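Just passing along the structure, written as structure tokens.
Here the complex is missing a single protein chain, while all its other protein chains stay put.
Every chain is named by a letter (A, B and C) in the order it is written, and numbering of its residues begins at 1.
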Amino acid sequence: MALTILYFAWVRERVGLAEERLTPPDDIGTVAQLIGWLAQRSPGHAAAFGEPERLRAAVDQQFRPLEATISGASEVAIFPPVTGG
Amino acid sequence: MALTILYFAWVRERVGLAEERLTPPDDIGTVAQLIGWLAQRSPGHAAAFGEPERLRAAVDQQFRPLEATISGASEVAIFPPVTGG
Amino acid sequence: MIDISVNTAAIDVAAVHALVEGNGAGAVATFVGIVRTDDGVRALTLEHYPAMTKAALHHIAADATRRFGLSAIAIHHRVGTMLPGERIVMVAAAAPHRHDALAATAQCIDLLKTEAPFWKREEHAAGARWVEARAGDDAAAAKWSDGRA
Partner (left out) sequence: MIDISVNTAAIDVAAVHALVEGNGAGAVATFVGIVRTDDGVRALTLEHYPAMTKAALHHIAADATRRFGLSAIAIHHRVGTMLPGERIVMVAAAAPHRHDALAATAQCIDLLKTEAPFWKREEHAAGARWVEARAGDDAAAAKWSDGRA
């Protein structure tokens, strides 16, 4: 199923895109699996997703751990830990 | 020795004066003793100083307990607990 | 920088905030105490001990500056008669880091309640009364007694 994937901060810079719309294979069930699959798309993606422990995610605009499911989600965002305030 | 004595809040209202200049007898050594001596000056003073546990004091513009000495002081203030802020 | 004011004029929040900003501070915390509008008070009068007040506020501000490494602090306290909704006091503390600015503000307002010579008189429909000090204020002030000069 097609998924909107958003990138922020240095993840966005390394990927070279703020957003893409992709249909991951059926065996991609979690954010962590999605990250592993995205890492293979380009050298930029590889640079962004090479160290998953540095990444955080939101699924349908809720912060979720990388082990969270993406089943049924329409939007996943991947980014470094937040630094606002 | 002459002492400037200041009153604030309901102490001032009961005494009927904001300030007086008095020379207490030599045997008045502490704020508490001064309060006991002042209580005898008028019905207003008696009403103000009848319950010393409700009073607080400053000696030469420093908060001091009622047991503090007034020896050498030039200004003593007597008032209820503060309620600013 | 320590800025103390005891004045009958209204407190200008933006002006007091501006006094402590700058100088590299990354964090400014403020506290404003306001005459309540919901408890039947028609007017509040603040009496103080003019010869002592500014020194007492300066002592509170200097203590907080030392303890929390403030770059600047302002304590502005109004005196005289004010109406419900009007500001009684403003504390503004600037520091490199947020927890210091917030803790300094909390300490100053707690100590103001017990260590500065102000007295509040409330006018109600039934007459006027002097506000009684609250035991909770002493307890709040005592929390800060460690590490003070």
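The definition used in the following text is that a residue touches a chain if its C-beta (ideal position, glycine included) is under 8 Å from a C-beta of that chain, and two chains touch if they have at least 3 such contacts.
Quick caveat, the model's predicted, so the values are computed rather than measured.
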> Which of the chains on display does the removed chain touch in the whole complex?
Replying inline: A, C
>> One chain isn't shown here. Among C:Val79, C:Ala101, C:Ala116 or C:Val131, which residue touches it?
In response: C:Ala101
> If the hidden chain were put back, which of C:Ile4, C:Val28 or C:Leu46 would touch it?
Replying inline: C:Val28
> Contacts of chain A with the missing chain: which residues?
Replying inline: 6, 8-10, 12, 58, 61, 63, 75, 77, 79-85
> Which residues does chain C use to touch the chain missing from this display?
Replying inline: 12-14, 17-18, 21-38, 85, 96, 98-99, 101-102, 105-106, 109, 140
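As a convention for this text, only the chains that are shown with their structure count from here on.
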>> On a CA-centroid basis, which chain has its centre farthest from chain C's?
In response: A
> If you average the Cα atoms of chain A and of chain C to get two centres, how far apart are those centres in Å?
Replying inline: 49
> Taking each chain's centre as its mean C-alpha position, how far apart are chain A and chain B in Å?
Replying inline: 73
> Which residues does chain A have that touch at least 2 chains other than itself?
Replying inline: none
> What parts of chain C, by residue number, touch at least two of the other chains?
Replying inline: none
